[in-house]
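Partial complex: the chains shown occupy the same locations as in the complete assembly.
The chains carry the letters A and B, assigned in the order they are written, with residues numbered from 1 in each.
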Amino acid sequence: MTRNILIITGDYTEDYETYAVKQMLQLVGYNVHLVSPGKKCGDFIVTAVHDFLPGEQTYTELKGHRIEINFDFDKVDTANYHGLFLPGGRCSEFLRLNDRVIEIVKEFDTKKKPIAAVCHGTQVLTAANVVKGVKCTAYPACKPEVSQAGGIYQDIAVDDAVVDQHIVSGKAWPCHPKLIQLFISLLGTKITHN
Amino acid sequence: MTRNILIITGDYTEDYETYAVKQMLQLVGYNVHLVSPGKKCGDFIVTAVHDFLPGEQTYTELKGHRIEINFDFDKVDTANYHGLFLPGGRCSEFLRLNDRVIEIVKEFDTKKKPIAAVCHGTQVLTAANVVKGVKCTAYPACKPEVSQAGGIYQDIAVDDAVVDQHIVSGKAWPCHPKLIQLFISLLGTKITHN
C-alpha cells in the first residue's frame, strides 16, 4: 500500500503552509492528497503570502500561487490515509465550520493516527475538540482558542515544533522542517546518511 | 461633559469597520478616540479591505486606507468613555492577546457600559470572557470562539445586529447601520425627523 497523507486546505491558505509542506512530504516518499470542501481534483485554490513587514503589528497579506487540488473532497475515506496535515492561513477559520472536516479530524484522532497542524491550522483541531489536555501550539494569536478548548498551549520558538501523543504542532511556517520531522517520525519514516 | 467613545483598533483592521464606524459615531455627536497598543496620537495604522469575490471560499484582502490614531493607547482611562467599539479585520486576533486591551474590555463590562463589536471584533469579547450566557454574534467563522466562551451565537442576517444587555454585535460591515443604531440607543441618543 502507498503511504498516503491527507491535507485539507482552502482558499487563502498560507502559500508555503500548503505547498511547501506538500513537497516536503512528497520528498520523503508520501503520496499527498490536497483536498478542499466543494472542490474536485483539478480545481484550484487561491493562496495568501503572509509575511512580516517592519513596523507593522501583524503579518501583511499578498496573493500567492494558485494551487491545484488533486483529489475530490467528497471522496475522502480516512481509512486510506496514514496521517493528516492541517495548514494555516485564512482557510482554517472557515474549514472548522465544515461538519465533514470536523468528522475527518475526529476519525484520525480516534484512531490515534498522526495529525500535524501549523499556525491557524490548530483552529481546526480546537474546533474538533481533540486537544483537551494535549500539549500543543499554534500561531500566537490563536492561543485563546487553544486554551478555551482545553489544550496546553506551548510557547516555543517559531522554528520549533511540539509533539504530544499523535498530535504535532508548530507556530508558523519557519517550523516546517522540525514539524514535519516529528510528523514523519510518528509515521515511521527514518532518514539516514552515509 | 463631551460624549466619548473608545475604539480599539490596529494594523489590518477592516478599513470600513474602523473608519466608517468612527464617522457614523461622529455624525451623531460623539467624540471618538481611536487607539491601538503601542501607538500614540498621530501614528497611523494600515488597514485591510475585506471583500468577497465570486467563486472564492472566503473574503479576499486588499490594502485599504492608512488611518490616523488620535489618542495615546497608554493614556486610556475607561472612566472617560461612555462606550466601547471593537472593529473587526485581522487586528482582533492579536488585540485579544494584549493584557491592557482585555482589562479595558472588562472595565466597560463590569460597569455595564455599552460595548459594540463587529465581525472578528467579537474575538476580543470572547477572550475577555464577557459573553458567557450572552446572545451575541460575530463573523460566522468565529462562531466556535463564541460557543467555547459560553456565548449564545445568533445566526442573524448579515445586515442585522443583536443586543443583549449592554453588548451589541453584528456579523460584518453590512450590519453597521443597525449595529450603531442599537449601540447609540443604549447610549441614550435619539434621532427624530420633522
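Just so it is clear, a contact is a pair of C-beta atoms (placed from the backbone, for glycine too) under 8 Å apart; a residue touches a chain by one contact, two chains touch by 3 or more.
Just so we're clear, the structure is a prediction, and the values are computed from it rather than from any experiment.
For this homomeric complex the structure file specifies 6 copies in total, of which 2 are displayed in place.
FYI, only the chains that are shown with their structure count from here on.
Between chain A and chain B, the centres computed from C-alpha atoms are 30 Å apart. Against chain A, the residues of chain B that register as touching in their complex are 10-12, 36-38, 45-46, 48, 56-58, 60-61, 90-91, 93-94, 96-97, 123, 126-127, 140-145, 148-149.
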